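Each chain you see keeps its place in the complex, though not every chain is here.
Labels for the chains are A, B and C, by order of writing; each one numbers its residues from 1.
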Amino acid sequence: ASAYAQDTKIGFIVKQPEEPWFQDEWKFADQAAKEKGFTLVKIGAEDGEKLMSAIDNLGAQGAQGFVVCTPDVKLGPGIVAKAAANNLKLMTVDDRLVGADGKPLEDVPHMGISATKIGEAVGQAIIDQMKARGWKMDEVGAIRVSYDQLPTAVDRVEGAISVLKAAGFKAENIFDAPQAKTDTEAALNAATVVLNAHADIKKWIAFGLNDEAVLGAVRASESVGIPADGMIGVGIGGAESAINEFKKPTATGFVGTVIISPKRHGYETALNMYDWIANNKEPAKLTLTAGALAKRDDYQKVRKDLGIE
Amino acid sequence: MTDRLKKILLGEQGLVVIFIVAFALVSLLVPNFLTDRNMLGLLQSVVTVGIVACTMMFCLAARDFDLSVGSIVAFAGMVAVMASNYTGSILLGLIAAIACGAVVGWVNGVVIAKFRINALITTLATMQIVRGFALISSDGRAVGINSPDFYQLALSKLLGIPTPIWVLAVLFAIFGFVLNSTVFGKNTLAIGGNPEASRLAGVNVDRTRIWIFTLQGVVCGIAGILLASRITSGQPNAAVGLELSVISACVLGGVSLAGGRATMSGVIVGVLIMGIAENAMNLLNIPAFYQYIVRGVILLLAVLLDNLRSSALGRR
Amino acid sequence: MSFLEFSNITKTYPGVRALSDVSFGVEKGAVHGLMGENGAGKSTLIKILSGDQHAHAGAISIDGKVQAYASTRNAFDNGVIVIHQELQLVPELTVAENLSLGRFPASAGVIARRRMLDDVGAKLKSAGIDIDMRRKVKTLSIGERQMVEIAKAVMLDARVIALDEPTSSLSSRESEILFALIDRLRGEGKVIIYVSHRLDEVFRLCDSLTVLRDGKLAAHHASLEGVTRDQVVAEMVGREISDIWGFRPRRAGEIRLKVDSLSGARLPTPASFEARAGEIVGFFGLIGAGRSELMRLVFGADPRSGGAIAVDGKAIAAASPHDAIRAGIVLCSEDRKHDGIIQGRSIEENINISSRRHHTRFGVLSRASEIATAETFIKKLKVRTPSRRQDIVNLSGGNQQKVILGRWLSEQGIGVLIVDEPTRGIDVGAKSEIYELLYQLAEDGMAIVVVSSELPEVMGICDRILVMCGGRISAELTRDQFAEKAILAAALPDKKTPDAIAS
């Protein structure tokens, strides 16, 4: 680590500090910090206001730049302005900033994967599984565990639905199960209602915002006595919630999860930011990562490939 | 209307009557509502709120307030899972969870009763602290359950009815009895109705309040265990915002925040109203955003109806 | 060494020395009177006896054993019962539950309801109090509540019973019940401490008497042989008061308040009366006669179901106290604690809350006049307090009453002043000053209505007395017709027609 590194300070702001995903991003960012010997300041900012304060706060502690996963992409212009005001270098991760017009802010370096893309991956995984089980599409019901308050959530489920429809899944067989909160219990309650309302349907698929949401649907299917082979749930995230499910002695309706690598998102962004500050090497404007599907049998391998654990 | 009907409507149980009418209406108007599957689903969905409401009722009746319930439920769930994974004995896990709940509740009680710190602030603080513990204990991650028997707590059935619902029913019965027929219950109401008078009458106000909060903790522990078993894992961010649902269920059920007034039947009705609202809205699949509005309107209507009732009754 | 011995009791509150070095003793089977001006320290002494407050110095001993109470609880256990000056009841609980609170008959924590009801029922009966013990306390009238409070005295077998102004909200009939009870307890050899501002009661009941002044022992009479009332008054107030009523003839002017067949929820039978400028009209009746109800209707405190009210010939809506006040009617209500004092606020604010509107500009207060008003009435009414900023709940009962009176006496442009039990809990000295104030207001042309359960008071200060009974005005007597018999007769439910009395 160069002498300069000692007083290099980089902020890493995330929108949901409690979420394992962001915990991992932070963990890998720390790894980069350790290697290069700069200080990493981790701040959680659940909403726009907290985010603005966080940026001021970074400026105040004399950081030179920060990586951010914003609570809302529409904050774009505000974030850019704040960063400039505090003359901090700015990079975004996971969610890409957009301007008032809704177009992405091209000149802010970004690394991530679009919510829609992840959703599509989920949809594809479900289709494949249905084929594998030899299900007929029109005897299958779909639970859309939705949390429409959160734009990312909408994009993800819509992504999945688009693929399903493309594959010929009937729109009227997709039932909405709005969760009041983003935890498993809420999803469980919402999904239970759907299942009971359509007792005639015996085969179900489920997708949602994240692993917790899909798990709720799977639990619901179990509670109303639908066997594991009558349920196909594919989640997003691939953290403990999913792993616990895979670890269970017997297979459940939770067949897989789309894992995104927190390693690249955490480690590389932090590293890029450091190079930018220390060696004035500006990162690529846009780096798109891909999600990988992990199943009960191959999840350890997938995680290794992605450099997690 | 005839005087007898009037009498029933305006009597102690008027709320219940109104509820039954409402229930009948929903059953008629909402398709797939009145199926036994859906009824069981409905009941299971109110287990957590219902269980915690039992003791929250005492808390409010004694003019206190508890915001920490959500965190305690989550924490207890984590403990239950981690402890039974660690010891390999589910029983020990359950005991540990309930013990943790009791300790947190007891701390709440002592701080509030002995140090005379406002209940809202105290429980707001413990709410944060306990949530912190829950997150730290597992580094913010969900914890899986090793022994499948643990799931059975929630999945097992008795006479075709899942265990959690039985637990809920039993707790309703117990706390209804405690409120009306025991010294503890009456003292609680007295403390809420007139703390000064209760103190002068020799009621041990502090001890009673500490007990109330400890019980609340225990009950949250039970709720946490059942929740963990239902979602087959301990999740540190479970039951966020539970406190508000529980408190509004109680107030819906005619529990006065000014203390001194509470009935178990009322609280049960309050809990069910909330559950039915959620259930029916999803059955009618009302879009998420409109659900907010419906929820709010239902809350208002329910209380408004009850007020009309009681003002017709002539009480302020 | 007496059975109950107070020795060198001293107690101070911030800015106030409530008791300093008070010592006296009381014998078994004696009723001991405790008198003194408002704020003299009577209630404080009682509170210390009950274990509610703790003395800074001195000790209490019963039967030679020094008592040190951690809580009111262990005062009970040592056979000490205290009936506090302020009602201490739980509105939402029934009479029976209130009387058993703190010591419910129970097995394994479960209340033995039957046993409770039987026990309470028996005790109430023996005490000669008949109130339905299944009624919730919130449905009782003030007077009825006071009786429930008093019933606590017999709920457990005590050695020492202290009553702090028990009769302040009782009318003669209930008082008689209480006195009979006290005589019985005396007979059972209990020690009874009796706090009151009513001399005749004290002289009728008490065997011995202690007078406090400014927290110091002013006088102690081991027996009342040869002690005169004037002497006691002098010991309390520090000066002679020849005639506390100090009645002065006035001449009534034209009608100011005209109430025409007014009725409301709790006052079904329409009531009509009028009050003239410069006239003091008294309303007498037993508890539950409906006097307070009637006045609350006039003041718009309760919704009226029928009838009309006119001030100076102008009909007014009086839909709310807000309107009534602006129409020139004010009511000083009887329930000081519930309807009077504003807890947590200073004396100054309690006085100014209504009258301040005369001194504001664009809703902005005028500090100067607020302070001036407060200081004036604190002086006029001799409110005993370290400062006008004192929180009103820290005042003694009587002093609180004075502040509430101050609130209404400081009003301006008022035509009709209604006072419900105005001198409840107020000492003799202050009483005569308050009467004096009322006279002045009357002479300035105000119409004054005085509701009181104290017969001597109404007879002493009023020009005209209206008697109520069972929610109806049963008699009207002018000063020359005043006669205890007639008035009481009209007040009692079973009686001959009003005119018979009038003639």
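One rule holds for everything that comes next: a contact is a pair of C-beta atoms (placed from the backbone, for glycine too) under 8 Å apart; a residue touches a chain by one contact, two chains touch by 3 or more.
None of the values given here were measured: they were computed from a predicted structure.
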For a test of your reading: one copy of every chain kind is shown, so what is the whole-complex stoichiometry in these labels? A x1, B x2, C x1
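Note that in this section only the chains that are shown with their structure count from here on.
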Overall pattern in which the protein chains touch one another (line/ring/star/complete/other): line
Taking the mean of each chain's Cα atoms, which chain ends up nearest the overall Cα mean? B
Using mean CA coordinates as chain centres, what's the gap between chain A and chain B in Å? 33
Whole-Å distance, C-alpha centre of chain A to that of chain C, is 71
How many angstrom lie between the CA centroids of chain B and chain C, rounded to a whole number? 44
Check each residue of chain B and list the ones that touch at least two other chains. none
Can you tell me which residues of chain A touch two or more of the remaining chains? none
Given the complex, residues on chain B that touch chain C span 181-184, 186-187, 189-190, 192-194, 196-204, 260-261, 314-315
Parts of chain A lying in touch with chain B, wherever the complex brings them together: 18-20, 23, 146-149, 175-178, 180-181, 183-185, 188-190, 192-197, 199, 212, 215-216, 219, 222-224, 239-241, 243-245, 247-250
In the complex formed with chain B, which residues of chain C make contact? 50, 52, 71-73, 76, 82, 84, 88-93, 97, 101-104, 106, 109-111, 113, 138, 265
